[in-house]
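As you look at this complex, bear in mind that one protein chain is not there, while each of the others sits in place.
Now for chain A:
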């Protein structure tokens, strides 16, 4: 059930719900004839202030597309040549979005790194013109101001932003394997200091308006307004514009200062940071940290450091050049393509392709207040869903409620919520041990013990109390939904909703339909999942569905590797250095050795020897000895409170000793071990596509990365096949097959791809 805390690292790749670089088809529209009417950029004069409004009519967000850029240069030209204009305000007419970034298609359309470098240089030039503008330009920011949008804003002379929750600033390029390529690496260090700039560009995290003000990224904040004579958002944008126009006039009359007098501490800090040795120390520390975290698998952070360093040490000219060149280089790396693919896949998986459900789910009931159940409750109540959390014992619901409270309270501590909001959210939760209120539930999600008999018992009990329209969703990780639905009076209302633990951190939701599940049931489940903020893949029914089914052979292989004498620590190193955020041994501990044993046995029965490898008895013996993984304090490793370094569990090693196998030298090099683990995973994923469990490779990649921690730099199993080469993979697997047999037999679809190199999962 619980697949890994794995995605700790992944959450970084979880690009926020505001698309930062949205791919859309605006490129085809870009008629760069000066005669064509402007569609994206308009401006009007308010006294002597030119108010420039951005609005891409083809998309929900503004992006710096070719069209947008060319219209902008045109407009800026007109404004600069108009002597009556004394200042300008740059604002977006779109609610919730200033500029969400550069147009990703624009970069993808480039064939060579030189072309991308050229793009970058164009951007640099344009923003430099803005920076050197003869009249002050005020950027009025409401909503997402990301990537190229932020680079644009920081080229302006002044920035005012709304204090709205939707207003976020950031440079998320690194998450796409890129860097801020339009002067960002050069301007940011000057604006927010070296450490601040490194932090922003290397983590790519979103910065809220109030933090941005503190950092010196924006000069002033404007409160978002409530409804007045117009809708709130519309009026807020108007108000922002009014304030910005006032500021623009003030700057033009020299009544508003562009720079704030720095405090003594700030001056002191700046002086210290400016010292040569201090700077060198910063570069060194940051580089080491990056190396440790990326294991050299991600080139973008390294290049970002290089660009900043070049700019600071050798001046602007050199800095710009380094930025443009590195941007070009990064854009053609497989890592960047993989990450962009993930980003685009994730956008797809955050849409409801199955239509609006007939009846919106307003009341949710969850059975089982364990880790999973309480986790699902937490992500439901904070979206305003009325939620019942039911367990069989008072102790159970008490623990569950505690978990929800703690989860929300962490947000209060991080100031993402106020304590009042926390309490208001908690009022949506009703923890109970009976079926009161189930008669008005729209959906029930069960998260009880993974045993088909218990599931059947629960299903029958529930169906006796719920209304006819109510959906029954099972949060099982391996039991086929049709087996569970067999006990149901209305199998069309039964569906699988497989969450990943911890639910509030893991973004994936795997939805499983049977051939009896109705379309509306699916639409409902997807809409609930989206409301809970999940990235959703929809897969067919079968033992282990998609995710569990891919993970099982890899874990079986991991057990074999352990039996062959590779220690848990070494196994972890091998997997993490391949790009997995969590090592295989640690992963097994996180999932729970008992769960792993259970799944291995179940799926072993279902799929036969293909799922063999390591001896299931190893896991069983560990469970018998109480080594159930992290939850019991001991698994492959020993876990203790407050201990950072975990040590290997020597008793578990003894068990491994008992089941020791000899390692065949021909397939036991570090690289071979890595590929044995990965190829079984990948082969099973491709087989899922072949069998129709998966409908497309995109969902396969998203599921593997966001649910199981498949290396993001590889972009998922399908992209891995594309970039690694199917043929190469197949020949490698044949070599393993010779030693171990059918566990490494490539599936037909993989063989097809190997035969015909023009076949790719991703275009």
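Brief remarks follow.
Methods note: a contact is a pair of C-beta atoms (placed from the backbone, for glycine too) under 8 Å apart; a residue touches a chain by one contact, two chains touch by 3 or more; residues count from 1.
The rule is simple: contacts and distances are computed from a predicted model.
Of "Serine/threonine-protein phosphatase 2A 55 kDa regulatory subunit B", "Integrator complex subunit 9", "Trifunctional enzyme subunit beta, mitochondrial" or "Phospholipid-transporting ATPase", only "Trifunctional enzyme subunit beta, mitochondrial" is the UniProt protein name of the chain excluded from the display. When the full complex is taken into account, the listed residue touching the unshown chain is A:225, out of A:139, A:225, A:282 or A:556. Note that of A:118, A:211, A:235 or A:516, the residue touching the chain absent from this view is A:235.
Contact with the chain that does not appear here is found for just one residue of A:216, A:246 or A:633, A:246.
One chain is missing from the display, and on chain A it is touched by residues 222-223, 225-232, 235, 239, 243, 246-247, 418, 420.
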